[in-house]
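Here the complex is missing a single protein chain, while all its other protein chains stay put.
And now, chain A:
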Amino acid sequence: MAKGMREIKSKIKSTQNTKQITKAMEMVAASKLRRAQNAALASRPYSDKLKEVVSSIATSGSSVSHPMLESRPVKRSAYLVITSDRGQAGGLNSNLLKKLVEKLKEKHKSQDEFSLFVIGRKGYDYLVRRKYEIRQEIIGAPDSPTFADIKSIASAAVGGFENGEYDELFVVYNRFVNAVTQIPTIKQMLPLDASQFDKQDSSLSAGYEYEPDAEAILDVLLPKYAETLVFSSLLENKASEFGARMTAMSSATKNATKMINELTLHYNRARQAAITQEITEIVGGANAIS
């Protein structure tokens, strides 16, 4: 019996260690989540402003057209997949990737019909293992990414659309709702949805002068805007990652606590049983002598 007790005791000990780790990870994720949310908030003014300027050009009356605003018949598609580098975030990445693969299988007959851009090790490993060809990837983007970190992949993805390599570009990422809810999302990014630029607040209605002209500005501005969209999706995915990790780790901590309680109960029972047995043996022995 004593041996069983020792086993239970070491099990309790190891569960306690695990609990400590998951607890620490939960707290780390919580603080990183706050930072990621702040970063997402800080990037808002830039994209809002860009959108404002695009809107004012688009609605300025002069008929401005730009290839990035026009949808053309779709022959090839591209997907920019944003995942995390590390796991331990529940079903965050696998749900997203499952959704992506489903869509790829449903929409395309062969691999020649789409290109993949990947940010994050999880997505890269998953897709490589399934023999998908990956155009470009970024692995190891820091927890608080800067625009420069993803500039190359964003401009490559946007550039491919511009020179007609593919006719639509989707961003695949986890939309952040709150710390417990993240929604795997496949969002069309290019061609840009022109209708989003229609709404315009009246304070802006003053006509701008354009140097050198409106179209030259759109040429520079729209690719920038698209790259910014990629960046904000990345920030949102980061927030989702930490949110999911926080939730996963908090439930792991809860499970560990429950397990420790159960094991402690077992341990006490075993201890009591051992004592009872010993007493019975002693009493038995004493009776035998008398």
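Note that in this section a contact is a pair of C-beta atoms (placed from the backbone, for glycine too) under 8 Å apart; a residue touches a chain by one contact, two chains touch by 3 or more; residues count from 1.
Rule of thumb we're sticking to: contacts and distances are computed from a predicted model.
Engineer: Assign the chain not included in the display its UniProt protein name, restricting the answer to "Antagonist of KipI", "ATP synthase epsilon chain", "Urease accessory protein UreF" or "Carbon monoxide dehydrogenase".
Structural biologist: Its UniProt record gives the name "ATP synthase epsilon chain".
Engineer: For a quick check of understanding: of A:F114, A:F161, A:F197 or A:F231, which residue touches the chain that isn't displayed?
Structural biologist: A:F231
Engineer: Who touches the missing chain here, A:V158, A:L221 or A:A270?
Structural biologist: A:L221
Engineer: Of the residues A:I21, A:A42, A:V74 or A:V128, which one touches the chain left out of the display?
Structural biologist: Missing-chain contact among the listed residues: A:A42.
Engineer: Tell me which residue among A:I8, A:L33, A:L50 or A:I119 touches the hidden chain in the full complex.
Structural biologist: Result: among the candidates, A:L50 touches the missing chain.
Engineer: Please identify, in ascending order, the residues of chain A that touch the omitted chain?
Structural biologist: 39, 42-43, 45-47, 49-50, 53, 56-57, 146-148, 151, 206-212, 216-217, 220-221, 224, 228, 231
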